[in-house]
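One structure is given here, and the rest of the page talks about it.
Note that this complex is displayed minus one protein chain, with the remaining chains in position.
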Amino acid sequence: MNETILTPQELIDRFTRTFGDLVSDPRIQIRAEGAKKNPNTNIWMTITRDILKPAISMLKEISYPHLSVISGWDVGEELRMQYIFSIYFGERHGEYMVIFTVPLTKGDLVLPTITDIMPGALFTEREKQEMFGVTITDIPDGRRLFLPEDFPEGVYPLRKDETGIPDTMVKHLWEVGRPTNRPVPPVTEKEEEPKDDPEEKTVKNKENPSPEAEAKTDE
Amino acid sequence: MLSMDVILVTILAAGALSIIGIVVGLILLGIDRRISARMQARIGPPLRQPFIDLKKLLSKENIIPENAIPSLFNAAPIVALASSIVVLLYLPIGSMMPILGGYGDLILVMYLLAVPALAMVAGGFASGSPYATVGAQREMVSMIAYELPLASIVIAVAWLLYSSGIADPFALSSIVANPIWSLVGPIGMVGLFVLLLTFAWVSPAELSKIPFDTPEAETELAGGVLVEYSGKNLGLFTIAQGVKTLVMGGLAVAIFFPWNLSPLLGLAGYAALAVDAVFFFAKVILLMILSVTVIRTGLARFRITHVVTLFWVWFGVAGLFGLSLVILDSVLAGWF
Amino acid sequence: MSDGTPTKKAPYVVPIGPIHPALKEPVQFLFEMEGEVVKKADFAPGQTHRGIEWMGMHRNPVQIVHLTDRICGICGVTHSLAFARAVEQIVDIEVPARADYIRVIIAELERIQSHLLWAGVAAHELGFDTLFYLAWRVREESMDVIEYITGNRINYGLVQVGGVRRDIVPDQHPTIKKCLDGYRDLLGKMLNLFLNDTTISIRCKDTGLLTFEKALELSCVGPTARASGVVKDVRVDYPYSAYGDLDISPILPSAYGGGINGDVYDRIVVRLLEVAQSVEIIETCLKEMPDGPILWESKLPKLLSACKKAHGEAVGRHEAPRGECLHYVAMDGHEAPAMWKVKASSYSNLHSWIPMLEGEQLADVPIIVASIDPCLSCTDRVAVLRGVKRDLMTKEDLHRLSVEKTRRIQGC
Partner (left out) sequence: MALPMIREILAQVFKIPATNPFPARFLPPSVTEFLKKVGAGEATINPPVATPPRFRGKIVYDRDGCIGCNLCIRVCPAHAIEFIPETKRVRIYVTQCIFCSQCNDICPKGVLTMSPEFLLGTEDRFAESQIVE
């Protein structure tokens, strides 16, 4: 572990220096919230699949990273996998989020497992296999994680192409059993008169009553 | 030889006492639940709740699991109930002498007390469920564990009566007739007090209550030995549990608090019997609240290893310590 | 336990779950046992998939905020806050400072009720129902305040993209303060009851050990990680909402005087002390809450069209009672987000069950499982409804069957 804390730019420089063109589109997203506007830092980098493991190892050399999750985004022609890490936790206001985006072409959805360097990744790698149809090579436990045993093969719920959820598998529960022949209630424009629905009469107090007023009556 | 009359009276009395025992036992369960609820800042169920539960259980059918041994599975609750009732018949209720007093003594009672637990073990193994199997194993282990302190209490009492020159030192009638506290000096008093405390901790174990309810351990074994029981069988176990609660309380009263109210009030005959019986049940309720309800409400469940350590090491030592104090006392009394 | 315990040499399998009294959550465990000792543990989550992410990808952000409320019944604000923060970053919304403070107040109230809920569950798993009732009774106070502020006990519906929906007005302060003062008085009693009780400490000390290295490797979060000595608290490390304005530090079990063992006991310590910390945070926030609006845009149609125009991806995080909760959102110019990924806190912690459980006693399984405060409703997210191969019974079927059976039993 390295004791000196890198600035976000230094961190990116280190990656671009080591991996050259294989790291692209680095950006630092800084956001300040609250009254004092203390900034928090997110670092995004797009890397190729080949340097995924070296990049994580390098992150490990800088500071032991915490892997939050691997996410994915089906953008149509390719699948972008986001490896969401955070480093420098334990430093007050000093944590960086480091997000590696790994683009994969639809024809070649293979990723190496990172469980040998980050054992905690197993869960999320299993999930990526079943949800996105990505093959994780050398995964120590390739079972399904969330999907049931009888879920059809070749359907990946979070994909947006033809391997995603087909409409035939979707049941809109809210539509089920709704009465279709219900008579339409009469409408009187801007007139107050008693209706068949008893609810109507109670519409007196306007929406979102001020809590203080009601609080007083309540106590 | 026994005459027909005596046998008939004995049978009638036994029947009556069994019914009273069951009713009082269920009331005891109700009181326990109510008091425990109050301790937990809840309102709790009405006192008759065990009766309501029982009525419902008895109206339901028995479900026997596929891989159970039906004969053993069904016999277990009956054996458990029968043996608890039999123990009751050996207990003096107030000034009424035990109905079966002539046919057995404290040693027999100790054996009979183990029978319901054994029945539960058998029923658990016969259930064919892994939970019940684990529960039955634990039940055996805890049974073995609490027998040692229980035995030291019995031995101490018998020794005391024996050394005081009382005939039939193991018979419950002689124990009741000679309150043990009157037979000892100050050292013996301390010894008996230690034994009383030990008995207070053995009772919840004998009744499988928290912290010793490892065989049933709801959160890990989902009811353990009883997991597969339902309907009438479970109802029988519930009754057995009630009667057993009464028996443990009754035993404690007989050994440690045998005094009656009637001599004090100058009553005799049936009035004395009735007053003493009520007083007896009051003592049982009080003892049960102290040794079962308070303990089960105020403690977390032990691991089975803790149960073994507690009874073999701590209460084993406590029991033997109490026993040796009692012996020491009577030896000293012999010297002076 | 040498002589007493039966030692069955052949390992046998004890299944626990998906429905089991020890588990308030649907997950299935398989334990290979030797006697009373767990030799090998395995588990299968995913017993209750609901497909919330998929549902979200067909709805607009304003709808999703309410969907996120319902990911978990206990973390009523956690997910909506994390999601709202992610969307705010994509759309580039600046949340009014007052809204940030209200968000923190409600998040900390949630931490109090969640930790107390957990404390109760833990006590119940230990077979200590009295403590369970006590903890839950005490928890009601915070539930009442949450109800008082938001309107409902769970599913608060407080967070909106760009702020919060309801203000905390000065008239409400006395009620909140009264509750906080109550907690301050109670905490000593709770600590005493939980930490000084012999029956609890013999069950919890050195049980379910998770070493520092394992916790780091398995990317554990929240009190589970902190109890093992991993200093990680998003509230401190990563200034967001009003947390950046506060002077707080992560709570480690050493704060209670002892060392850091990473056992169940330490997890109790961390959670109880965090309740105290939350009380302080709420007090500070109430005091320092700036004036101003509570929403970036109170006209929802405007907010919706701003969201529709946005392109990009962002990560929103929040330190939930159970640890870091993370939402990844990508938007590509449609009403609905292009991608929505929910990483609940328990998702990161479930892994730690295996090293914790192996080698432990069966009796300790419930408390170890509960000790990470698992929330599988948060973790199980994706599912698709399919009627095939399942016996579906309608209400009428069930009613008919029960009537038949009652008749059979009663013999009429």
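So that you can tell them apart, the chains are marked A, B and C in the order they are listed, and the count of residues begins at 1 in each.
As a convention for this text, a residue touches a chain if its C-beta (ideal position, glycine included) is under 8 Å from a C-beta of that chain, and two chains touch if they have at least 3 such contacts.
Computed from a predicted model, the values in this text were never measured in an experiment.
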Full-complex contact with the absent chain, from C:27, C:64 or C:179: C:64
Full-complex contact with the absent chain, from B:37, B:166, B:277 or B:333: B:37
Touching residue (missing chain; options C:199, C:261 or C:361): C:199
Positions on chain A where the hidden chain makes contact: 172, 174-175, 177-179, 182, 184-192, 195, 197, 199-200, 202-203, 205-209, 211, 214-215, 218
Hidden partner interface residues of chain B, rising order: 35, 37-44, 46, 294, 297-299
On chain C, residues whose C-beta touches the chain left out of the figure: 59-60, 62-64, 66-67, 69-70, 128, 130-131, 134, 137, 144, 147-152, 155, 157, 165-166, 189, 192-193, 196-199, 300-301, 304, 395
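Note that in this section only the chains that are shown with their structure count from here on.
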Most centrally placed chain, judged by C-alpha centres: C
Farthest-lying chain, centroid of Cα atoms versus that of chain B: A
Centroid distance [mean C-alpha coordinates] between chain C and chain B, Å: 44
Chain A and chain B: spacing of chain centres that average the CA atoms, whole Å: 60
Whole-Å gap between the CA centroids of chain A and chain C: 18
Chain A residues counted as touching two or more neighbouring chains: none
Of chain A, residues touching chain C in the complex: 29, 31-40, 42, 64, 66-69, 71-75, 82, 84, 86, 88-95, 97, 99, 118-124, 131, 144-148, 150-151, 155, 157-158, 160, 165, 169-171, 173, 211-212, 215-216
Chain B residues touching chain C - in the complex, by the definition given at the top: 39-42, 59-61, 130-131, 133-134, 137, 140-141, 144-145, 210-211, 213-214, 217-220, 222-223, 297-306, 308-309, 312
Residues on chain C engaged by chain A in the complex (per definition of touch): 45-46, 49, 51, 53-54, 89, 95, 97, 100-101, 148, 166, 169, 171-172, 175, 216-221, 230-234, 236-245, 249-250, 288, 290, 313-315, 317, 324, 326, 328, 330, 332, 338-339, 341, 343, 347-348, 350-351, 380-389
